[in-house]
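In this view, the complex is presented without one of its protein chains, the others remaining in place.
Read from first to last, the chains carry the letters A and B; within each, the first residue is number 1.
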Amino acid sequence: MWRGCNKRRLFHTVFAIVILASLTAMPVLSAPKMGGTVRMSLADSDATSFDPIVPFDNMSIWTMLHMYDQLVRVGKDGLSVEPDAADSWKASADGKSWTLHIRDGLTFADGSPVTAADAKFTLERAASKDSNFEDNFALIDHAVASDPHTLVVTLKKPSASFLAYLSLYAASIVPEKLVNTRGKGFWERPVGSGPYVMTEWVQNDHIVLRRNARYWQKPYPYLDELRFDVLIDDNTRMLKFRGGELDIATNVPPNQIEQLKRVNGVVVKLFPQMRYDDIYYNHARKPFNDIRVRRALNSGIDRPAILRSVLFGYGRVATSMLPPMLYWNNQLPPYPLDTARAKSLLQEAGYGNGFSTEILINAGDSQAGQIATILKDEWKAIGVDLKVTVLEPGTLRARSKAGEFDMIKGYYTSDVIDPDELVAFGMDYAGGAIAKRMGFKNDRLTQLAAAAEAEINPQKRKAMYFEIQKIAYDQVATIPLYYADNRTALWSHVHDFMQLPTANYRLWETWVSK
Amino acid sequence: MGRYLVRRLLLLMPVALGITIVTFFLLRLIPGDPAVIMLDNRATAENVARLRHSLGLDRPLFVQYLLFLKNIATGRLGESLIYRTQVLPIILGRLPVTLFLAVYSTVLAALVAVPLGAWAALRKGRASDQAIRLGVLFSLATPNYWAAIVLLLVFSIELRWFPVGGYGTTFGDHLRHLFLPALTIALSLTPILVRTLRHNILEVLRTDYVRTAHAKGLEAARVFTRHVLRNSLISTVSVLGVHLGFLVGGAVITETVYAIPGTGFLLIKSTFARDYPMVQGLTLMFASLVILVNLLTDMTYAVLDPRVRYD
Partner (left out) sequence: MIDEIRAAPALRPGRRGFGIRLHGSATAWIAVAMLGITVFAAASAPVLIHYDPTKTDLANSLQPPSAAHWLGTDNFGRDIFTRLVYGARVDLQIGTIPTAATFLVGLVIGSVAGYYGGVVDGTLMRIVDVSMAFPFYVLVIAIVAMLGPGLTNMYAAMILAGWVSYARVIRGEVLAARTHEYVLGARALGASDFRVIRRHLLPNVVTVGIIFAMSDAVLNILLGGALSFLGLGVQPPTPEWGLMISEGRDFLLTSPAMVLFPGLALLWVGVTFNLLGDRLTDRLRPGG
């Protein structure tokens, strides 16, 4: 039994404990700490090159984005660009010329100033014949460094996507003098103005980046060192993470997420990304040139089941050929599963007895393998016999290019916030890439794509992109599957880690509380 | 001996030439254009033509072959199509890893196989012989990937005895990091060594030992030991030879699972990407090693057994 004064003393004690407890808990909510190392995985492959105009692989690209600045970079919402090396800009009235101001006091990691001349050099390289990204900068007519901090870029015609392309990794600002004097050797030890500097690269093993003390955006970066380990095998990567040898593990296999969440100290983060997974047809081959057949095949797919089985629900069923991003058409309903309609459409098209077809998938792409296996069964119900053929990457690309395929499991992601890149790449025949390989030609779409590229007014652009997406949707140009989330696991001592919808990171904001 | 060596070296020339020819032409027979693969989605006709030109792929095959030979002669091996830097430094950077793994796994296998093989031979037909032979059967039949992951799970994650994959920086580090991968490979090597050793020892026992043993008693044990040692050396060296070659080119699964920066994975990856200079460079490296070790093995035989003569 409690006596009066004991009760009060108890209350005081508890009160004091609560206060003390909250005081000790406070540091977790306090300011980020400087210093520390983070070990993260490179899950796709090794990086291949740090010359901005060369590599196509994500690992090279996302690493480069930490070594260099661009004039502008993608904002955290994935819908706009924010200042980077350029702190202000304006367009001329006719939209054909842009003036950008290079930030005062901006220097490369070795102390030499970043000038408009370097930016001009960078853009010229990106637009040159040696660049693998020449097309993205074809809109530039010429650039002039009117003074060390002012860059004036003149375009061939007005463009609303110009700023978006300036944020592309291929436009990473490099020091003109050093590149010219050191030549190829420069790229083995590049010098940029980004938050980190590369100090070590053991091919196919790891990359080490150290803090650039001269980085313009104080107080970033918090971390002293970043280490990226090449860990392609899913199990090895996750085992290393569980063993504590990795602080951040990317590309977490969907089936391991539930289990991971229950581990003490592990945080699993899901980030939406601008990624579209699909199966694309060869429209030049029968019977895929017949829209009824395409609609039939589409109606024979249970997409939610695929999403659950392959991604364990970590994503959304796809509708538009663009992933959710600027001007994404949110008015397109998901295609429903309707086997009766599928069969009747096939009947109508003259394939009442079904037909055989073949899907090509990349060896080592386990998601593609799973999708193909499920589809094989789902289409059996509508009388279509699907043969699954696994090819090693070289052979797959060769057949894709030569048009020797019925259908291929593919995907694409956007590197910029503007839909122009993906429309040109994936939907527009005139873009010369996937749409061309598919043989999907739609004049109205091509016309709209060109108009949208030149259109400045956002409302009008939006309407055009909406229509482009609707056309592809109605035509069933490809079989949309899903928009997958990015799945990353971290230990709880890692804070402020995020992946943008463009799937790259912002590791200069990340800090550790070990 | 000298004459033998010279003759063998002379015989190597056509082999070496044959290898360069096969490597060069076989690679180019595989469908798939490296320029198309590299450009991936930017592979328009003009881009491809331009890239092929800058990589020197549009010259006549014969000219490319001669350039290739010239590169070998000057010791340069050409430039990787993917990395755009010289192939040789990349290969040389990774070769020590694979060699370390090869030797490590052979040593581990030998350490286990020599006592087991000798014991099995001495106790031929009895329970322990059967048990040993049964044991190595299991070892041989174990699938590589499976064994790799199980070992990783048990010894790295559960017991924390070893780090999870990787290579490490110091010699001591290498020993720790590569223990499990070496063990995984040794699982397939040990049975072969045990079998070979047991066979050889039994052969020897039937001829020399049995006769001398009756006559000499104690000395027989020494004679036996000498035979065991000699035979184990021979078998180990010959197995090492075969497996060194295999490992340089084929340990891709072990390397992938344990995330080891070796040549096996590089070879597969470069083949998929049609990185001709890299694949050529690795193939030549691999072939040279195999030939070298075979030569050493044969010389070891010749030294250890003067009765051996090849015609």
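The definition used in the following text is that contacts are C-beta pairs under 8 Å (C-beta built on N, C-alpha and C of every residue); 3 or more make two chains touch, one makes a residue touch a chain.
Keep in mind that this is a model prediction, so the values were computed, not measured.
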item: Given A:G105, A:P219, A:P336 or A:G364, the one touching the chain that is not displayed; value: A:G364
item: Touch criterion as defined above, residue of B:I72, B:V103 or B:L140 at the omitted chain; value: B:L140
item: Touching residues (missing chain, whole complex) on subunit B; value: 11, 14-15, 18-19, 22-23, 26-27, 29-32, 121, 124, 130, 133-134, 137-138, 140-146, 149, 198-204, 206-207, 234, 245-246, 248-250, 252-253, 264, 267-268, 271-272, 279, 282-283, 286-287, 290-291, 294, 301, 305, 307-308, 311
item: Missing-partner contacts on subunit A, residue numbers; value: 234-235, 238-239, 253, 255-256, 259, 305, 308-309, 362-364, 366, 369-370, 372-374, 376-377, 387-392, 394-395
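Rule of thumb we're sticking to: only the chains that are shown with their structure count from here on.
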item: Cα-centroid distance, subunit A relative to subunit B, in whole angstrom; value: 40
item: Complex contacts: residues of subunit B adjacent to subunit A; value: 30-33, 36-44, 47, 50, 82-85, 90, 93-94, 149, 152-153, 156-157, 160, 163-167, 256-259, 261, 265-266, 269, 271-274
item: Sites on subunit A touched by subunit B in the complex; value: 45, 48-49, 51, 54, 56, 129, 132-133, 135, 184, 188, 202-205, 229-233, 235-236, 239-240, 242-243, 245, 392-395, 397-398, 401, 412, 425, 432-434
